[in-house]
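Have a look at the structure that comes next, please.
Removed from the display is one protein chain of the complex; every other protein chain stays in position.
Here the chain labels run A and B in written order, and each chain numbers its own residues starting at 1.
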Amino acid sequence: MAQISVEQKAVPKRKRDNGFLRFFKQWDIQLMVLPALALIFVFSYIPMYGILMAFQDFNIFKGMGGSPFVGMKHFQMFFESPEFMNVMRNTIVISLLKFAIGFPAPILLALMLNEVRHMFFKRLVQTVSYLPHFLSWVIVSGFVVSLLSTDNGSVNILMEKMNLIKEPINFLSLPEYFWGILVTTGVWKEIGFSSIVYLAAVAGVDPHMYEAADMDGASKFRQIFTITLPSIMPVVIIFMILAIGNLLTAGFEDILLLAKNPVLRGVSDVIDTYVYRIGIENSRFSYATAVGLFKAVISVMLLTIANVIARRSGNSLW
Amino acid sequence: MRLRKKSLATSVSALLAAALMLSACAGGTKTANPSPDTGDKGSSTPTEAVSDKYVLGEQPLDFSFYGHYDWYTMPTWGEDAATKWIKENKKVDVKAINSQGNAQQKFNTMIASGELPDVIWMDRNSDVEKLRENDMLVPYDDYLDKYPNLKEWLGEAGINMLRSPDGKLYQFPNWYTSQPNGNAGYVVNSKIYKELGEPKLETTDDLTKYLEAVKAKYGNTVVPFEPGIEGQGIDILYSAFKEDALTRWVSIRGVPNGDKLTSIFTDPTYRESMQYAAKLFRDKLISQDALTQTADQIKEKVMTGRVAVYAASSPTENAMNAHAELVKKDPDAGYFMIWPIHKEGLDKNKIFPGTYTQLGWNVSVITKAAKDPEAIFAFLDWYTGPEGQTLLMWGPEGGYWDGYEEDGITPKFTEKYVTDAAGLGKLQADTTNLQWNGNTVFIDTAKAKYESTLPEEERNWSTRWQYEVTWKTQANATEFITLDPAPESEEGIIRQRVEDIYTEARAKALFAKDDAEVLAVLDKAEADAQAAGYEKLLAYKTTKWQANLAQMNGQ
C-alpha cells in the first residue's frame, strides 16, 4: 500500500511549498482516507486484471495466463451482431423512461410527505411504501403476471366491468404495453425506498426558514419551491449525476421476469439481458467481459459529461 | 476536455499499479492452484486397488457432492429414513456442496481454482466433455466388471453410447431405461367431457370442434386448451401431424431427412402444426397466457377444474393431484388421459407426443479430486442396484416391504404400503431429491408387479395412465442426444443465434393474425437463421447424430 501513497502524493500541484512536506503536515486527514483507499485498491483494483479477458479467448481451464489474446474480436462481434442496434435502442429508451419517471417520483413523494402534519399517517405511508423493495422480483413478477392475466386477472376484470373493453387485453404479450408496465412496476417497487434519502435531506432544512416564509404570507405551495427544493438540491444533483452514469443499466431481473413472452424481445432485450443470455448462460466469458467493458466506458463518459454540467451549479462529484 | 485527459491519465496509472500488484499476486495464486498435481494423486489410487474389490460398509466413505443446477439443494444426508440407514449400515456420508441458485458461476469458480467436488451431478452436455478433455474426470472402465449393477441394468449398448471420444466411460447415468418411459400427452377434464356428450376425440378436427364446443358452452370460465408452461402443449401438437414424428426434433431444431438433419422452419409438419396452433390461439381456444403464465397459475387452473384439455410434457403431476381433489367433491369430476390426437388419415399407433432416451436424464461424474474414486463408484453402483433403489423408494426393510419375491430382488410390499400412503409419500418426497442414479426399469417393474394385483380403482392415477397410454406413446430418441456444440465454438455461437431466432419465431407464429402470417414468420426465421449459419450447425448436428447411430449399432 505504500506504493500508492508514494505515487499519489507525487501527482499534485508542484507550486507553493514542498509537496512532500505538505503531505506529512496533513497526515491526520490523509489517515482518514488512505486506509479506505487501500481497501478499495485491494478489493476493486487488484481483480481488475480480469478486464483483459475482453481481449482474449478466455479458457477457464487454462486460466488467463494460458488463454490467447485476440485483440478487439469480441467487441467487433458485439457491434456487428444483428441484435446490436435493437439492444442499444431498448437500453436507451427503457433507461431514459425509467430516469424520466423513476428519478423525480421519490423526490415528489418526499416533498409530499414533508407537507403531511399527521405524524402517524406520515410514518405509516413512509413505512408501507417501502415494503415492495423487500419483495424479490420473482414474487413481484408473480403478482404482476397474475394481475394482468387474461384469465381472471384483476385489471382485465375491472376494465370489463367498467365497460372499457369487451375482450381481455393480453397486456404481457403486446409490445406496446411493455415499457409502461416495466416502468410502472419499477417505480412502484422502489419509490418509497428511494425517497428515504430525500426525506433525510428534508430533515436537515432549518425550520426557521419556513416560519419566516409564513410571516411573509408565502403559501405552502410556494415554500416547496422557494425553500424545500433548493435546500435538498445538492443531494438531488449528486443523485442525478450518478443516475446519468447508470443510463446503460436499464434493468435485468425485472425485464427477464416480466418479458417472458419471446414476442416482446424486440422491445425488451437490453444489454444486460443480452449479455446474460449470450455470455453468462453459455460461459462465454470474454464476450461478456467485452460488452461489460464497453458499457463501463460509455457510462464513465456519460458521468463525466453530467459532472461537468453539474459543476456550474456548484455541486459535482469531483 | 482538460479534465478528461487528466482523469484518463490517473485511471491509466492506477491500472498500471494494479497490473504491477497483479503480477505479484498471480505468483501467489499459482502455487495455490496445483490442479494437475492433485489429479495425478487421485488417479494413482485405483491402479493400486485393482486387485481387491471395495466392500461397502467395511470402511467409512465420505465424499462431497455438487448438484450443478440452480434449483437443486441436496437434502441433508442422514435426515430421512433411507439415508440414515445408509449412514449407519454402510458408513457412507455425503457432504453437500450446493449451488445456492448460482450454479453456473459456482461451477466456474470451482474449475478456475481447481477445487472440484468429488462428484458432480450434471446434464449430459459439453461441460462433461470439457472436464474430461482437461483431465479432471475419473474413467469407470476398470470398475465396470467388479461392480456389476450398472452393466447389468444399463446394458453394454447403453454404456457404449455414454462413452467419450477417447473410448472410456466417465458418466454414471440417472433414470436410464430400456423400456418406454415418460408422461407426455393429453389430459381431459371428465366433467366437461360428459357434459358435452362425450364426443369422439381422436383427430385434430375432433379436437378443434371439441374446443369450440367448450368455448361456446363455458365462455371465459374454462380454458379450452391449456398448453402448460412455456406452451409445451403446442410442441406436443407437432406429433399429431405426421406418423413417427418426434417432438424431440423440435427441441433439437432439426428434422431428419434421409441421413441429414434439415431446418425446422421449412419442415412441412412443423409449419402445419404451427398454423393449427396459431388458429386455435387466434380463436381464443388456447390459453392466451400460454407464454407468460407461471407454474402456480397453471396448477390453479387445473386444480379448480377450469381446463378442458391439458397437454404438456409431464401433465401427470398436476393432473393426479387435481383428480384426487376434484373427485372428493364430485365423483363424476376429475381427469383422464386420451390416446394422442392425430391428423385425419394417419395411423394413431404411430403418433408419439413424447420421447425418452435409454440413457435417461443426467449423469454423475467422479472427479480426480476424489481420494478413492473406486469406493465412490462402488457406492453409486450399489445405489443404482436393487438394494439401493428399494431403500430409496420404499425405505428400510420392515416398513413398507419385508423380504423379497422369488426373483430375490423385488421387494414384497406389506400392508403398510397401502394403509400408510401418506407416510410413504413423505418418505419419497424426502428421498426423490437424493435419487442420483435412478434405475427406471427396476422401479417400474417392481411397482407394476404390485399394482397389477390391485383393482383398477385403487391404482394410482398416474400409474394407470402410464400403462394405458403414455408408455405406449413415447418414442425412443436416444439417437438424438448430445448434438449440441460447445458454446464458444463457431457452431456454438451459431446455435445461440438460431436459438434466439427460433424462440422468437415460435412465439410470433403463435400470435400471428392468419395462416399466411404464420408462414411468413417462419420464412423470415429461416432466412435469418441461414444468414447466421444454420446450415453449418445442422451439418454439425448431423455428424453427431450419425456418430450416435453408429455407436448404437455397435461400431
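Here is the rule we go by: a residue touches a chain if its C-beta (ideal position, glycine included) is under 8 Å from a C-beta of that chain, and two chains touch if they have at least 3 such contacts.
In this text, contacts and distances are computed from a predicted model.
Protein name for the hidden chain, per its UniProt entry and selected from "ABC transporter permease", "Sporulation protein YqfD", "NAD(P)H-flavin reductase" or "L-lactate dehydrogenase complex protein LldG": "ABC transporter permease". Residue B:Q474 is the one among B:Q474, B:Q496 or B:T542 that touches the chain missing from this view. Here the missing chain is touched by one residue of B:Q435, B:T482, B:Q496 or B:T542, and it is B:Q435. Among B:S190, B:T294 or B:T390, only B:T294 touches the chain left out of the display. From the options B:F63, B:W175 or B:F225, the residue with contact to the unseen chain in the full assembly is B:W175. For the chain left out of this panel, the touching residue among B:S251, B:T266 or B:Q551 is B:S251.
In the full complex, subunit A contacts the hidden chain through residues 8-9, 11-12, 19, 22-23, 26, 28-33, 35-37, 39-40, 42-51, 53, 60, 109, 112-113, 115-116, 121, 123-136, 138-140, 143, 152, 188, 191-192, 196-197, 199-208, 214, 219-221, 234-235, 238, 242, 245, 285, 288-289, 292-293, 295-296, 299-300, 303, 315, 317-318. Think of the hidden chain as still there; on subunit B it touches residues 7, 10-11, 14, 25, 28-29, 32, 69-73, 76, 96-102, 105-106, 108-109, 112-113, 174-175, 177, 181-184, 229-230, 232, 247-248, 251, 294-296, 299-300, 303-304, 313-314, 316-317, 321, 325, 353-357, 360-362, 429, 432-433, 435, 438, 440, 474, 477.
By definition in this document, only the chains that are shown with their structure count from here on.
Taking the mean of the C-alpha atoms as each chain's centre, subunit A and subunit B sit 38 Å apart. Residues 3-4, 7, 11, 41, 45-46, 48-49, 57, 60-61, 63, 65, 82-83, 142, 145-146, 149-151, 168, 170, 172-173, 260-263, 265-266, 277-278, 280-285, 304, 308 of subunit A are the ones touching subunit B in the complex. Those residues of subunit B that touch subunit A in the shared complex are 3-4, 7, 10, 13-15, 17-22, 25-26, 33, 104-105, 108, 111-112, 130, 133-134, 220, 223, 287-289, 291-294, 296-297, 301, 487-488, 492, 496-497, 500, 503-504, 506-508, 511, 528, 532.
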